[in-house]
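Dropping a structure here in structure tokens format, bear with me for questions.
And then subunit A:
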Amino acid sequence: MKRVTLLVLLIAFVCAAGMLFASGAPTAEKEAKPAAVKEDVIKIGVLMNLTGPWASIDGPAWNSVQLAVKDINDAGGILGKKVDAICIDTKADEAETVSAAVRLCETENVNAVIGYCDTHWVLTAAPIVREYGIPFITPGATHPRIPERSGAWLACFSDAAQASIVAEYAYKEKGLRTVSVWIDNACDFSVACCAFFEDAFKHFGGKVVYEDYFETDWTDYSALVTRLKSRQNETDFVYVGAIPGNIGIIVKQIREGGITMPIYSEDGADTPLLAEVAGRHAEGVIITSHMTLESKEPNVVKYIKGYNAMHGKNPENAFAALGYDATMLVAEAIKKIGSAEPKKISAGLSLIKELKGVTGTISYPAGMQVPNKTVALLESKGGKFLLIKNAAPVYMPPKEIAK
Partner candidate 1 sequence: MIVLTPEYIIQQIFNGIVFGAMYALLALGMTVIYGILRLIHFAHGALITVGSFCFYLLFMVLGLPFPAAIVLVIGLGALMGLILDMVAYKKAVGGPEVSMLITSLGFYIFIENLMKLIVSPQPYAFQSPPFLDTIYSMPVLTFRTIDIFIIATSIAIMVFFTLFVKKTKMGVAMRATSESGEAARMVGINIGRVISISFIIASAIAAITGFMWGAKYGQIAYNMGFMAGVKAFVAIVIGGVGSIPGAMLGGFILGILETFSVAFLPPGYAAYRDGIVFFILILILIVKPSGILGQREVE
Partner candidate 2 sequence: MLKVDGIDVHYGVIPAVRELSLSVDKGQVATLVGANGAGKTTTLKAIMGTLPAKRGTIRYKGEEITGVPADRRVGMGIALVPEGRQIFSRLTVGENLALGAYHRKDKEAIKKDREWIYTLFPVLRERINQLAGTLSGGEQQMLALGRGLMSHPELLMLDEPSLGLAPIVVVDIYEVIKEINRSGITVLLVEQNINMAMKISSYAYIMETGKIRTEGAPNEVMKRENIMKAYLGE
């Protein structure tokens, strides 16, 4: 009767697990704090894919949330209350995402949720959080249609803005007329950003020669490089919709394939990996981003120092800084409205004007959940990203372009 024994053991295991849940997990943490004290804590729930393909983006954002929480608490908390953050790793899985969102709202009693640097996951989690009237702020998901689809707030500018800036710069200031676009087909952000870029570039008068596609997990781009080389006579420059995980490899392979045309990219390319992986080949790559780590602004310097002290390394990419600002947005909203009541935080967010964040000055125009922010145009030089200029877009591609 081995099978029956096993079955009994199994049922016992499941029951035990159920009890553990029912008593409210994580038990240890909760029981340590009496209920009365809990009221004095502002709890921020964080949803990130710390495991899986997005780990290299979401991890730094979570690191920065931790730093922001520490900085806020060191400064005495918000409205006299301490801030606490709990992060659930959703492992790039939809079911995990939904269950984690439910858990944050149901059993963790969070006041606000910060989550994800990629659109799909925001759109998965945010509608659930919205049902509880809890605000959802995404540090780095740049799709402009996120608010209408899920009610989430963006801490970053939208893809439409950054694509317009880079298109204008290439066409007007560099005199580039024809472009080939490399789209990461497996990455929704890249697809959207490239669509905005093409629209903006055409708006300014440029011409898209051809589109080529790759997927995030590729490592060999030689076939695409060879194709680009065979058409370099008709192409002035290439726009690559890459994320931190592959921008370095792509730039390296383009240059090693003997192609010298300018390479442009977006905020996904804002990572030290570009210079580290591509080395000398990274020289002159132009990208748009949220900030530059070379900035001498005191708050940026302080942020980098703090990050280094806490995690033993410099911020990995732009999404790290956005994680910090997203947390600061929550804090500011609570301060503005004078309450940590979840439903009121949303109202507080809409009051935010001219908040000086690490990634620039943030204000939400009336009725908008995408902030007005300047876009930083950067150039990779000597292993660093140097600021060309901060600019606001003159032309905004219609957000309907992106699916």
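Selection rule: all candidates are chains of the complex that A comes from, given by their letters.
The rule is short, and it goes like this: contacts are C-beta pairs under 8 Å (C-beta built on N, C-alpha and C of every residue); 3 or more make two chains touch, one makes a residue touch a chain; residues count from 1.
Because the structure is predicted, anything quoted here is derived from the model rather than measured.
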Numbered candidate touching subunit A, per complex, among 1 or 2: 1
In the complex, subunit A residues that touch candidate 1: 50-51, 53, 55-56, 59, 183, 185, 210-215, 217, 219-220, 222-224, 226-227, 229-231, 244-245, 248-249, 252-253, 256-258, 273, 276-279, 316
